[in-house]
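Missing here: one protein chain of the complex. Every other protein chain is in place.
In order of appearance the chains are A, B and C, and numbering begins at 1 in each one.
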């Protein structure tokens, strides 16, 4: 077990990770991105340990009891802890992107509605905030934010996501800006929590603009 | 009188209930769901006592004087207290749903506007947040949120609501997700206040999405 | 001078009035109703004295230096104080409605936009929150919120407002719910500041709903 192998190191980083997860939840709540018990948040502590929000509970009012440790396959490291079903999507991101250190999943009205009325991608083009994504040094780019169908079977859903990642390799700069589950919400990641929050805010800003533009430009 | 029968127990739970009601009012105010003196909030303390917001006053700035005790028929337990007319709707919910322990009524622009332009129900389908309602383990469901006409005659209004509840028994999972009074607002309930707030946030999120979708998808 | 005639009484009530004005400004700012240096706020202290926000400055960040005393004609009672030009509209309300004790003027996008696209009134009908206005015990009413053209000549503007008040006497319950200056904002009043805030929130809620309904129901 992770906590047994290197207790001091993990305890220390778990404390910092828990604080960062609590703060991220509050920030997401400020924008209305974690309604009800929606959303989940994680930080990778090591190759074998991930701190992630527990199943259920409001992500805007987390305390340290709301964060649990799971292994790379999403199994709780403390007996009796219950991981959210969507933990598997976090693990899938950490597996595919070795540089990823933090994952955010939120439910915004913009992401929810746009994904309900879009096909298999939402195109984002010409926004200065595209520069928030690595590999895009300019606004003169167009990236496709993948939209996947919602599915309560998380391994199957993760398989669909991975297929989309393979396709995304052909995008400008090879950018994988995150993805949206239809009627459900956004997943983004970065090397650390500030980076993940930056990408989430950039993505949600562009989705809000897309929605606004559809309101007036029909 | 309730407070006489088991004074200690009730006093203790009344204090906790009052705190939970005050906090719920602040949360609802943060989203703009209790404008002016709108909205009301209650917690069931026992088979014969309900703590509920007093008539009038802003629900975002409650203190303990803003919460009164009423019996199961909505009559104030302290002489001189004045219960809101809508107390009868809270009592109706507690009478019909023995498992209900907290009731929230708020006025959001989304619920108000959608109810004004809808027939006798607002259909919610395909949202991940449908899972916030018991009996719906998946987003692959469609539920009808009943819309009833507004009526200043509360017993008559409660009669209409009860008729809709009988019809709702045929929904997937037998789910009764709450109801909306046209041009007025939402009623939701759950076993306790965190549960009721979870359902309110889930419902308002879906209503906000529905409204947004109607803006762009006409 | 007012402060000389009954110094103790006035000083005391001026302190309370200033606190209420500062708090009202913060509340209005929370909703975005006092952008830039927009909006003004007053409380009537006596037949001859009114506490009102000074010209200029942000109404969301007031301190006691931002509130001055004027007489019933809007003339500053302290030499050197500069009253806002719109002080005359506050005085006009206090002159016409002896029961008025507090006046609020805010700039919301909803009031601004609706007044720009409306004729000489905005009709509000069927809202539960109509009950926030005296004389309307039911939602089954329709009232016309007068819209007047903006005018930098405040006495002339006040003359137009008074003509509209005379017409409004024929409305259900004789209700005068406030008025909107086109492209500029809302004026509301009540016996005291909590009452004025209640009416402002009720009115702005209904205007937000009207705007929303026009977005989807065209």
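In this text, a residue touches a chain if its C-beta (ideal position, glycine included) is under 8 Å from a C-beta of that chain, and two chains touch if they have at least 3 such contacts.
Here the structure is a predicted model, which is why all the values come from computation and not from measurement.
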{"item": "Displayed partners of the chain not shown (whole complex)", "value": "A, C"}
{"item": "Touch with the omitted chain, as defined above, among A:24, A:68, A:129 or A:148", "value": "A:129"}
{"item": "Contacting the left-out chain in the complete assembly, out of A:46, A:78 or A:213", "value": "A:213"}
{"item": "For subunit C, residues in touch with the removed chain", "value": "32, 35-38, 58, 107, 109-110, 112-113, 116-117, 150, 152, 181-185, 211, 214-215, 218"}
{"item": "Those residues of subunit A which, in the complete complex, touch the missing chain", "value": "31, 126-129, 132, 137-140, 194, 197-199, 201-202, 204-205, 208-209, 212-213, 215-218"}
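Everything that follows uses one rule, which is that only the chains that are shown with their structure count from here on.
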{"item": "Subunit A onto subunit B, rotation angle from CA fit, given as a multiple of 5 degrees", "value": "90"}
{"item": "Chain nearest the global centroid, as defined over all protein CA atoms shown", "value": "B"}
{"item": "Identity of the chain that, by mean CA position, is farthest from subunit C", "value": "A"}
{"item": "Centre-of-Cα separation between subunit B and subunit A, whole angstrom", "value": "32"}
{"item": "Multi-partner residues of subunit A (at least 2 other chains)", "value": "215"}
